[in-house]
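Only a portion of the chains appears, each positioned as in the full assembly.
Going by the order they are written in, the chains are A, B and C; count residues from 1 in each one.
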Amino acid sequence: MPIDWEPIWLTLRLASITTLLLLIIGLPLAGWLALSRFRLKPVVEAIISLPLVLPPSVVGFYLLLAFSPTGGLGGWLLRTVNVQLVFSFEGLVVASLLYSLPFMIHPIQAGLENLPASWREASYTLGQSPTRTLWRVLLPNCKPALLTGIVLSFAHTIGEFGLVMMIGGNLPGQTRVASIAIYDEVELLHFETAHTYAALLLGLSFAILLLVYGINKRVTV
Amino acid sequence: AVAANAQFVMEELRNAFQKKTGITVESIVNSSGKLTTQIQQGAPYDVFLSADMAYPTTLHEQGLTTAAPVVYAYGSLVLWTLGEFPLSTDLKGLLNGNIRHVAIANPATAPYGEAAVSLLKYTKLLEKVQPKIVYGESIAQVNQYVLTGSAEVGFTAKSVVIDPSLKGKGHWIDLPAKGYSPIAQGVVILKRTSQLKAAEQFTAFLGSPAARRILQQFGYRTTKS
Amino acid sequence: MIHIDITMPRLFAEGTGALQLQVALAPGSLTAVVGPSGSGKTTLLRVLAGLETPPTGRIDSNGTSWFDTSQRINLSPQQRSIGYVFQDTALFPNMSVRENIQYAAPSGQRQLADELIDATGLNSFINKKPTVLSGGQRQRVALARALVRRPQLLLLDEPFAALDPAAAQTLRQVLLDLHRTWGTTTLLVSHHDIDVQALADRVIRLVQGQIQADYRTEVGSSATFPRERIRRIDFEETHHQWVIETETTELRSTNPAWGQLKIGDLIEISWTPKAL
């Protein structure tokens, strides 16, 4: 049986882009949460974790409501920037971002909070802004936490399926990622094909994770 | 165990059956494929109402059922929209430029999707409509696409659109049964059942006039044409 | 002129109390803060740096208000032109020695960073990470780092504690030279009389958060007694005393401990004023 590689590449692309964007969004947000003494911080922390407690397909349903061209946000986006979030790769990225956010934020925030206060203080007394302190001093010193954030986000995005299925519409080459392809094969009781896909996905992911952990070990030792 | 598309009618059938026999029925809803896998692995279900014949036939061939599957109804396909688009049975309306997305169930896994595709082929519109098609995991997801406005039109089961809770939500038309083979809904009793008698009573009930009336109310046909 | 007038509640060894002081530091002065462990020396530095906020008080540097509870002014540490050498050095583990020092250097000031690396004897280590440095090496990096921005006020928390006498002496000299060149107002926390001797022109003694003594010393190194080598050592039987001679000094003592000394040994005399 010939293997369709497209869903696998699509998945890796989705996971890479999502993880990258999550890093860009997540690092400042985690930094802010770790450094600020804002009184309502526990509320923000709780809100970030909330999407997790709903089943992905239900979150997908609500996103569908929000993103659909007749919905407020979706209509506005369509009119102003001509971006359509339902049934498109962009939509998958946005949905994955939202859903994987806690996996990026929480580990990094925890890592930052565990660093000795004197590093931050030393950087401040050296006239450096909290932002520069975050990038140059604090984040580079919590590599294990960063790694955790990256690995969890990446892996979780690869495996995410309910959400992607709902928002994406299973379009080959656009939104038909590997998790959906496997799912379809299982539904069809084509277990052989499903096994092959699963093995491929596992193998690739294992290789990527091993690489990441291996590099991490090299860097930190 | 009930396939996702039959869940609306199932509630009604369940009530009627319970009234008649006093036996309570618990329905477990999932996609036909997943239910089939679960049954293969020994799920504690008694009767399996599938959305097609293929899954129960597979189970029968594996010797997990008491008898070959019986057709208890035929589903029929409708075209449904929430917008103002004119719908016609020749499906030409789908070419309307304001229709960006046409939702159908995954033809590989869902019988209603398969039917929709064969209808599109029959009307020779498949190639032109293809770029607009989005696939739902099942009929249920197609319904959600249509209801949230994500897809302007969708092919769904008649049993869905005539559900009272959806009255007044958009409009729909019946599609001619010429272009697709009616969607046979099979039922089987599972060998591992501990309540063989009740199960048999229930399958028998499905063929009774009372059940047929309910099925028809929900947009099913009880004969092939 | 730096005016300080603060009250900061703290728990001291003897019970709850407050760090409470009013001090004016002359521009270019080098003031030593001494006092027993837990008397509030580090707390004072932290308050000046803006790392702790006292409930009431005022800090004012050359006419700029850094902190004033009555006017609700409280500049951040970044806005206060300070250099701070932490008691635990607080070096950044991810950066090499050079990077630690250059981290805060204004882009035009690379040369100063290099000078400081030279002056602190860190040349062989510029590319090492702080974790592989010895305690004393770390302290030197911290000092160089704090100096690289030419702060208005330099705060030093026991910078010599982890240095051996020779290294400390070198670093004291660096500090003194830099202090003379730029006249940075400096506050030095130290336990060691020799630092006070060699560096400070004023000594403030804190006890339980209060100033117990505040006096001037002669400026700088002229006040130290250089280490000198013993040229002669004899026991004078008549007076039962040891006679020790160095280049500038003759010493006579009945303490038998002097018997251990040999010609060529170095002696060093330090002193603590009566008031302390």
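Simple rule for what comes next: contacts are C-beta pairs under 8 Å (C-beta built on N, C-alpha and C of every residue); 3 or more make two chains touch, one makes a residue touch a chain.
Quick caveat, the model's predicted, so the values are computed rather than measured.
Stoichiometry of the full complex in this file, given in the displayed chain labels: A x2, B x1, C x2.
Note that in this section only the chains that are shown with their structure count from here on.
In terms of their C-alpha centroids, the spacing between subunit A and subunit C amounts to 50 Å.
Once the centre of each chain is set as its mean CA position, subunit B and subunit C turn out to be 84 Å apart. One finds 35 Å separating the Cα centroids of subunit A and subunit B. Shared contact sites, meaning residues of subunit B that touch two or more other chains, are absent. Interface of subunit B with subunit A (complex): residues 31, 33-34, 36-37, 55, 58, 100-101, 103, 106, 108-109, 134-137, 141, 144-145, 148-151. Interface of subunit C with subunit A (complex): residues 49-51, 76-78, 80-84, 86, 88, 90-95, 103-104, 145-146, 149, 155. Those residues of subunit A that touch subunit C in the shared complex are 116, 118-119, 121-129, 136-137, 140-141.
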